[in-house]
Each structure stands twice: as structure tokens, then as C-alpha cells.
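A single protein chain has been removed from this complex, and every other one stays in its place.
When the chains are written out, they are named A and B in that same order, and each has its own residue count from 1.
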């Protein structure tokens, strides 16, 4: 057979060089890891980064613009915004982790069961998944929140539950793809029992894309949690949750725009970085 | 074909029925009397008999099965019950708020499609390599933006700083510019990503090489062979996109203080008004199912491979 060593693209006349270059340890990927590492450190040891309290402010120093004293200025209650962002990271990160864990575990179980048992079980589970996919994730999350009430954990659970269907469909498709592969047939052909083949071949090969998807979901979970926080369904007010910070800053948009801009930029940076890393994870797996 | 049509419509109805059942379990059966507890509040000053009457009017005194059948019958006849908060039929609330949201959603959809195409075409055809690379990362940026934050920033930049769009007493169309942009930008991102990926995949197909070998220019091959093949799989996400538009409306209408389904949903969740939320969820499911059904039925018109199921040569 005659295959050129790399991609054929007769149409565009430009190569995949752009993507190729990113494939190595590109500056973008390094930066993404640095951003995530920094935010994780914020969550783990906020005191290393700021001496101000996240919840108690100095009323006399309210609505100060950014300065050496207050890197990102202060809010209407005189609280240091940078301190609030640093202390808020733990809410966003843990919320996103809980959400992704729920989606990954529940979705993977559903997908595995549906894909490996097949038949009526598969049909039933997949119709339920179809229904869940027919409703936008935000509305699903809201349906759960209206049931469970507001709060950080509730919001995280709601976001996680809304992603179960996506995981389930992905894992099921992978299980079915792997089950049809020749190497699985070969494993049966060499005398493997159903359980052994499922454990040795189907499970490891179908979980790869679930993990890549989980990395991608991490970014969107941070977005969803901040959205719920903004709408007022997440953590209650003194909590420095990022979505809530933006909601609170919104009232001073014309006079103190940094109160809205800064936490938003942090969210964008974290989500961009998480997505960038998930793309790298997805590509490095076979 | 007609057999396919019937089975396809049957499937759609099953999904809708399941959506209703799921929303019933989640929003009516599980909370049970929780909604009615509100009326037990002494502030209302209701007597035991009055509460029993209310329970009976909501059907809460019957078995779950009876409630389910009753609710199903009501939904089938277009009755979504009463909003506990507003005290008016949910159907009336939906009817009042739907036009504004649909207008917003349709405009945002158009804007998103235009934006996605612009990004895709520029990332393919821009003269300079650096410009192409810069444009190629736009979708990943767009998809990382919190919608509510984007809306606030647009107000800040275009209304307060540049004073291009007024937010105080704007004209009817002027009021829509920023909300439409707010929804369209994040929606355009997955669209552009799918388009770019498909264009790239199709551009590597041997039939494009064959077209080039006929003497077709790059542009000719792109418009005649690549584009249509790349667009077909994009249709499949139309239903999901519509749902995302409505989800975007929840946030956007809140940020911009507009009336519509989105603002209604926001209020309903805040007031634990389950009947309204259930109606909105069902509306989304119906819209998704109808759009997906339409796309499935229209696809064979665009893709000859779907027209005949047996591809055996004569």
C-alpha cells in the first residue's frame, strides 16, 4: 500500500503544521498547566497568596480601585477582591470535581451496563439518556435544584447529574465499538470467558475516551457552577464563589468595572486551561 | 418511506412521553406535598378544610398513579396546571413569554450561524498563516466564556464606554443587539468547531484530490465538494443547539432584564414554582424532538446515501 508518511491534504495546500506544533510541549499547554497549578494552590493554601479575609471587609475602604495594597481593588463592603477570588477557588474547584465525579461514575456505569448487556436493558437505558439529552443541561440542573434547594453541594450535584447522560452515551458507544473489534473476538476465540474479556479488553479500552471527556467536562462544570452561582442558586452570599462575585460586582458595573471583569477573567482562564489540557489528554491516548 | 416515517414519529412520541414521566417524577412525585406546605403557613390563614380543598384541586390527595394519569391527561389537552407564584395558568404564562424569547433565540441562532461561518471560512482562507492560527483558536475561547459575564462585559464596553448601544430606554431592535450577541457568541463556538473539524476531514478525502486532479482550483473544490459534505453532519446538532439557545436565554434575559421564558424560568426556580419549570422543560423536549425529527426526515433530501437503504449495485 502506498501511504505517505503524514496527512494528505490536496485541497487546502496548507499543512496540519499548526496542530503538529501544538502536539509537543507547546507554550500554550505549559501555560494551561501553570494556570491550573496556581488555582489548585490558591484552593489548598490561600494564606500563601493573600493576607486579607475573604468575608470580612473594612467598610471605610469600600470600592477602592486596584492599587498595590489591593491588587484588584475592594468591593462595596471593603473586602479585598483578590482575596475573595483566591478563597473562592476552593468552591469552584471542589464543586467542579464533585460534578465531574458524579457524571463520570454514574455515566460510565450506565454506559457499561447498557453497552455490555444490550437488548432490552440497553434500549430502556438509552431511551432515558435520549430524554436527558433532549433537555438543555442548565434546565436539568435547575430541575434538580428546585428539588434539592440551593447551595454549593446541591449546585455541584445538579451540574454533575446533568452530565450523566453525555457520559453514558459516550461510554456505551465505546463499549459497543470495542465489543465489535477483532481483538475482542480474538480474546473470545482463545477461550476467554465473558467476564475476563470485559475486564481485560472492553473496560480499559472504553474508559479512555470517558477520561478525556471528564477532563473536558471539568471546564464546563466550572462554567455551569459559576452560572448557577450567578443566578443565585449556589452558595449563599458571604461565600466568595466566583459566579456570585460577578453577580455582586454587576451592581457597580459603571463605577467599579474591575469587580466584574476580574473574576470573569479568572473563570475564562481556568476553563480555557482545562479545555486545553483535556484536548492534550484526548490526543495522547491511543 | 412511510413505514420509516411512522416508526420515526413513534420514537419521537416515546421520547416525549418519557420526558413527561421523568419530569413528573422529578418535579411532582418526589417533592410530593412540599409545594403545598407553603399553604400550611399560618400567614395564609387557611383552615384545614380550605387546605384539603386546595390539595384536592391540585390532585395531591390521590395516589401517585392517579396523579400521574391526571397530569398526563392535562398535558395532552394543553393544561400545564397553575403557577403557584403567579396564580395564573402556566399555559397563559408560556403564551405571554414565548414570542419574546423565540424572537431572541431565532436572531441569536442566525447570528451564531453567521459568526460560525465567518470564523470557519477565515480560518480556512485567510491569507496569512498567523491570522488563520489566531482565528482557529477563537472557538475554544468563545466556548470558555461564562454567558452572564459576557453579557455584563458587552454592556460595560458597548453601552458605558463606547456609548454605541443604549441600555436605557433603547428602541425595540436596539435592545436586542447585545442580548443576541451574548447568546450567539458561545453558541457559535461548537458550531464552528464541528464545521472546522468536518471541513478538515472532508478536505482529506480522496474525492477532493480527484477533483483537484481534474483541474479544479482550491476554491472550486471547496465550494463544490468540501462544503456540502461537511455541512451534513452539522445538521445533527441543530436540536441540541436550540436547547442551548433557550438555556442561554435564561441567563441573558436575567442579565439584560428582559421578559421571556428565560426570566420566567429564573423566577420559577427562585420561587420553587415546579409547575412552570416542568412546562419549560417539556417545551424544550418537544422543541428538541420536533427539530431532530425534522432534520432526520430532511437529511435524505440532502444526502442520497440515506435515500435507499440497500446500496446494492444493479
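Everything that follows uses one rule, which is that a residue touches a chain if its C-beta (ideal position, glycine included) is under 8 Å from a C-beta of that chain, and two chains touch if they have at least 3 such contacts.
Operating definition for what follows: contacts and distances are computed from a predicted model.
Visitor: Match the chain absent from this complex view to the correct UniProt protein name in "Peptide/nickel transport system ATP-binding protein", "Aspartate carbamoyltransferase", "ATP synthase gamma chain" or "Aspartyl/glutamyl-tRNA(Asn/Gln) amidotransferase subunit C".
Guide: Of the names offered in "Peptide/nickel transport system ATP-binding protein", "Aspartate carbamoyltransferase", "ATP synthase gamma chain" or "Aspartyl/glutamyl-tRNA(Asn/Gln) amidotransferase subunit C", the one UniProt assigns to the missing chain is "Peptide/nickel transport system ATP-binding protein".
Visitor: In the full complex, which of A:48, A:117, A:153 or A:196 touches the chain missing from this view?
Guide: If we include the chain that is not displayed, A:196 is the one touching it.
Visitor: Identify the residue among A:69, A:123 or A:185 that touches the chain left out of the display.
Guide: In the full complex, the listed residue that touches the missing chain is A:185.
Visitor: For the chain that's not shown, point to the residue among B:98, B:232 or B:286 touching it.
Guide: The missing chain is touched by B:232.
Visitor: Name, in rising order, the residues on chain A that touch the hidden chain in the full complex.
Guide: With respect to the unshown chain, the touching residues of chain A are 1-10, 12-17, 20-21, 23-24, 181-183, 185-193, 196, 200-201, 204-205, 286.
Visitor: What residue numbers in chain B mark contact with the hidden partner chain?
Guide: 205-207, 209-218, 220, 224-225, 228-229, 232, 302-305, 308-311, 313-314
Throughout what follows, only the chains that are shown with their structure count from here on.
Visitor: Find the geometric centre of each of chain A and chain B from their Cα atoms only, then give the gap between the two centres in Å, rounded to an integer.
Guide: About 21 Å separates the centre of chain A from that of chain B.
Visitor: Residues of chain A touching chain B in their complex?
Guide: Of all residues in chain A, those touching chain B are 7-14, 18, 127-128, 130-140, 142-147, 219, 223, 226-227, 230-233, 243, 246-247, 250, 253-254, 257, 260-261, 264, 267-268, 271-272, 275-276.
Visitor: What part of chain B is in contact with chain A in the complex they form?
Guide: Per the touch definition, chain B meets chain A at residues 14-15, 18-19, 22-23, 26-27, 30-31, 124, 129, 132-133, 136, 140-141, 143-149, 152-153, 155-156, 160, 203-204, 208-209, 212, 218, 221-222, 226, 239-240, 243-244, 246-247, 250-251, 254-255, 265-266, 268-270, 272, 274, 277-278, 280-281, 284-285, 288-289, 292.
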